[in-house]
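Note that one protein chain is taken out, while the other chains of the complex remain in position.
By written order: A, B, C and D. Residues from 1 in each chain.
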Amino acid sequence: MAEFIIHLATFIVLFGVILASVRFIKGPTAADRTVALDVLTIISTALIVLIALFVNRVIYLDVALVYAILSFIGVIAVARFIEGGL
Amino acid sequence: MIKRAIALFLVLFFGYVFTTLLLNWHPWTELIGVARYYVSHELTELGATNLVTAIVVTYRGLDTLGEVTVLFLAATGVSVLLRRTTITLPSPGPKRQSSEILHTATRLLTPFIVMFGAYIFINGHLTPGGGFQGGAVIASAVLLLFLTNPHQALNHRILKTIESLSGATYVLVGILGLFLAGGFLDNRILPLGEPGRILSAGAIPIIYTCIGLKVGTELANILENLRGPATSPVLEENEGRAQ
Amino acid sequence: MAIRELLGSIIALIGSLFLFLGALGIVRMPDLYNRMQTGTKSTTLGTILTLLGIGIYRLEWLPQMLILIAFILATNPVSSHTLARAAHFTGIPLTRKTVADKLAEEEHRPIPVEEEEEVV
Amino acid sequence: MILIIAIGIALMLIGFWGALIRKNMIRIVLSIGIAETGLQLLMIGVGYLKGRTAPILDSAVPFSQALQRVVDPVPQALVLTAIVIGVAVNALMLTFIIRLYEKKKTLTISDYRDLKW
Partner (left out) sequence: MIAWFIGVLGIAMIVGALAAVHLKQTVPAIIAAGIVSLFASVLYLLLAAPDVAMTEAAIGAGLSTVIFLYAVYKTRSGESEK
């Protein structure tokens, strides 16, 4: 039962990936696309933890830590470029 | 238009070649060849629990030395080519200051990021990660400083010293392997210890720490050269007041 | 122990629903700033709940999950704030339903609003 | 993993196509980077063995079962170095582009005819 619910949650998160990609394709400005990138990075962190749960290896969580710490730097870089402070 | 047609033709040709290769490919079901040897002998020979680290640092150590050299050459090339770039390029005007929130977050996060990078390359023989990843994480911390404050200056003397010292230590450990153990870059110059402990796997933590520091300083150097030289802090303060 | 696993998985399911709603929000919302707020608040809460749920489901992973949650709480709002500030400075228009723009008022600028009504 | 290899090949071809049809030099470097990602994905896909786990030994994968339970570590080691080299080489290419832009104030590759014959 619990396992089934986790699988269901994974499918919902994967559907979220598709929706965020839609906004990335549609987004009229670079800022819209960066919002999509922001959402995709944080969804990826959740996905990595789910993968670690499925293959049952605790060491995969180190990768999720790198993601959680570093993924916002890309978004900040694009934002600072857009506002002209790079 | 004719160029586009030629490009399309080339892409279709390569697509055909790759598709035929793919259709005739049978996935392996067993470890074969050198991988089999590595997996079955690594722990007793070298003592690192991360097999990828063992291959990168020891079995293919010369590759890694060459790679660090390539990285060093690329960093040197960037710095030589961009030495006098600000004289000819028109100045794009004053850069906008970043907000208070970003300043605070940078002050809060930078020590954690550097510490995490050090954790990654010191634990390279036990958990995923190693010198290259840790170096990239440390360079990301420097990058966060650059993004927050566009006029952030780095201490070049310290950077150069760290880079040269780590590179020299790397080669020195390799040469020590010639005399004390089986060959160049052999990690058994130190006792192997118990697998799974942080002080194990011979010289692998030392080598990976050197690689991490060297990669981190080189990537930071590339970033600083691409950003351009820092202006004087007095000017920046005036700009901040004017806004 | 089955109760604990069920509780953890249900928390993870709620978190994934928030992640999904955040992704839906950035598709459906009318202007950039609305997209940004759904893409930040909802996904931050969603990730925190998902990680917490997995930490309860697999109790020995809970310390790592708490560290991850702390870092996500520190980093994700900062990036969204920087992005919103950048978009505001470049003059990306607000939707017509906007009633207040404190940052523009503080700098004595007119509020940048979209010209014609957009059919949503 | 045939699906992964197909994705890698598709990325390589897309990057190749972009490098051929784009005129802007920065876009060419970007396309080469995408082709690089595809190639790395292909190599990792070749080294993957179905149903196995990461080549890191801990309590989940003891050394005695390692030969039956881990994937091929050699392609991973190669790709690891290739990624780091890739970013340095990209930086060097972009530096050349910046210097060329200083000389001629253009990014279009067909404007550079000095060495053409």
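Keep this in mind: contacts are C-beta pairs under 8 Å (C-beta built on N, C-alpha and C of every residue); 3 or more make two chains touch, one makes a residue touch a chain.
The structure presented is a predicted model; accordingly, all values stated were derived computationally and were not measured.
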Q | Contacts of the hidden chain among displayed chains | A | A, B, D
Q. Per the definition of touch given earlier, which of B:109, B:136, B:173 or B:190 contacts the omitted chain?
A. B:136
Q: For the chain that got dropped from the picture, name the residues of chain D it touches.
A: 1, 3-4, 7, 10-11, 14-15, 17-18, 21-24, 26-27, 29-31, 33-34, 37-38, 40-41, 44-45, 47-48, 52-56, 70-71, 76, 79-80, 83-84, 87, 90-91, 94, 97-98, 101, 105-108
Q. If the missing chain were put back, which residues of chain B would it touch?
A. 50, 52-53, 85, 89, 92, 120, 128-130, 132-133, 136-137, 139-140, 143, 147, 219, 222-223, 226-228
Q. Given the full complex, what residues of chain A touch the hidden partner chain?
A. 7, 10-11, 14, 17-18, 21, 24-25, 27, 30, 33-34, 36-37, 40-41, 44, 47-48, 51, 54-55, 59-60, 62-63, 66-67, 70-71, 73-74, 77-78, 81-82, 86
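In this section, only the chains that are shown with their structure count from here on.
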Q) Where are there more C-beta contacts: B-C or A-B? A) A-B
Q: For chain A and chain B, let me know how many angstrom lie between their CA-based centres, rounded off.
A: 23
Q) Between chain C and chain D, what is the gap in Å from one C-alpha centre to the other? A) 32
Q. Once you find the CA centre of chain A and the CA centre of chain D, what distance in Å lies between them?
A. 21
Q: Identify all positions of chain A at which a residue touches two or more other chains, and write them in rising order.
A: 58-60, 65, 69, 76, 80, 83-84
Q: Going through chain B residue by residue, note those that touch at least 2 other chains and give them in order.
A: 96, 98, 102, 109, 112, 127-128
Q: Under the touch definition given earlier, write down the residues of chain B that touch chain D in their complex.
A: 3-4, 6-8, 10-11, 14-15, 18-19, 22, 25, 27-31, 34-36, 38-40, 43, 49-52, 55-56, 60, 63-64, 67, 70-71, 74-75, 77-78, 81-82, 85, 88-89, 127-128, 130, 132, 136, 195-196, 215, 218-219, 222, 225-226
(Q) List the residues on chain B that touch chain C in their complex, please. (A) 96, 98-99, 101-102, 105, 108-109, 112
Q | Residues of chain C that touch chain A when the two form their complex | A | 2, 5-6, 8-10, 12-13, 15-17, 19-20, 22-24, 26-27, 32, 35-36, 39-40, 43-44, 46-47, 50-51, 53-54, 57-58, 60-61, 64-65, 67-68, 71-72, 75-76, 78-80, 82-83, 85-87, 89-90, 92
